[in-house]
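Only one protein chain is missing from this complex, and each of the others stays in its spot.
Moving on, here comes subunit A:
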Amino acid sequence: MTDRTSKSILPGGTRARRSLYWQYLVEPYLYLSPAIFLIGIVMMIPLIIGISYSFQSIELLKPFDTGWVGLENYQKLWSDRKFWLALENTFWWTFWSISFQFLLGLGLAMLLTTQFYGKKLFQALVFLPWAVPTFLSALTWAWLFNPVIGPLPHWMASLGILSEPYNIMGDPNLAMWGPIVANIWFGVPFFAITLLAALQSIPNDMYEAAEIDGASAWQVFTKITLPFLAPMIAITVMLRTIWIANFADLIYVMTGGGPANSTQIVSSYIFTTAFRKLDFGYASAIAVALLFILLTYAVFLLWLRKKLVKT
């Protein structure tokens, strides 16, 4: 009796189970497979290979000395003064670049929400630096800072910023400001355009209601505009921070990391280690360290954003 019941139920049961298995375990991955395949090919595999390099000795100048070395690269990294200097430089390079890019971009975006004659033309011009190839803008800025052909050192000397018109990129204490200024010029449009879009999405009613409620211009800015922009600010600052921290083009062209490594940032150090010294193992170890620092930073900022949006 019980046998018969279980028999009569079983076929239906297995069929249901099989279709569930198909529905929930196989089918979704079939749809996702092209994306997973692509991400695997272009991201995961190189990433894994890169990480594995950091545990090996791969120096093209010592082709017979390759092999697994464990944590040797990381130990070397820990005691490498140049790495710590590059890390510090990366911090200041990113910090000053992002701060000025953000503040100037926000100001420019606020300016562009007002009405004035020639706004369309101005808006197009604002976007221009973004369209200039990095290499070209780096060269142009390098020339601008050159006292023989550029005006900037003479202007700075006249303003009393410099004692005499010399090239600041030759001074280890000031050299970083050359690429930073070029980077600010290059990155302002990104912030201006994204923040302009965010500003334009704030309903005009909000400003009118705040005006009737009696808010001053500064109160409107801090209590209405900034809270509305906060999520956008968080995401753009995070993105730009990661980009700028990795962005060695300007530095490489303008100073090449010098003088005396004073403008060497981590990513330019990775580049020189890999392609000048041809030490891929050690370069990978530095890259992994940078990856972890930026990941930590991104997680922190995403957490901050979540908290801001919730309240």
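In this text, a residue touches a chain if its C-beta (ideal position, glycine included) is under 8 Å from a C-beta of that chain, and two chains touch if they have at least 3 such contacts; residues count from 1.
The rule we apply is simple: contacts and distances are computed from a predicted model.
Chemist: Absent chain per UniProt: "Acetolactate synthase small subunit", "Alkylation response protein AidB-like acyl-CoA dehydrogenase", "Maltose/maltodextrin import ATP-binding protein MalK" or "PadR family transcriptional regulator"?
Modeler: "Maltose/maltodextrin import ATP-binding protein MalK"
Chemist: Looking at the whole complex, which of A:Gly118, A:Pro133 or A:Pro203 touches the chain that is not displayed?
Modeler: Per the contact definition at the top, the residue touching the missing chain is A:Pro203.
Chemist: Take the complete complex as the reference. Which residues in subunit A touch the chain that isn't displayed?
Modeler: Contacting residues on subunit A, toward the hidden partner: 203, 205-206, 208-216, 219, 223-224, 227-228, 311.
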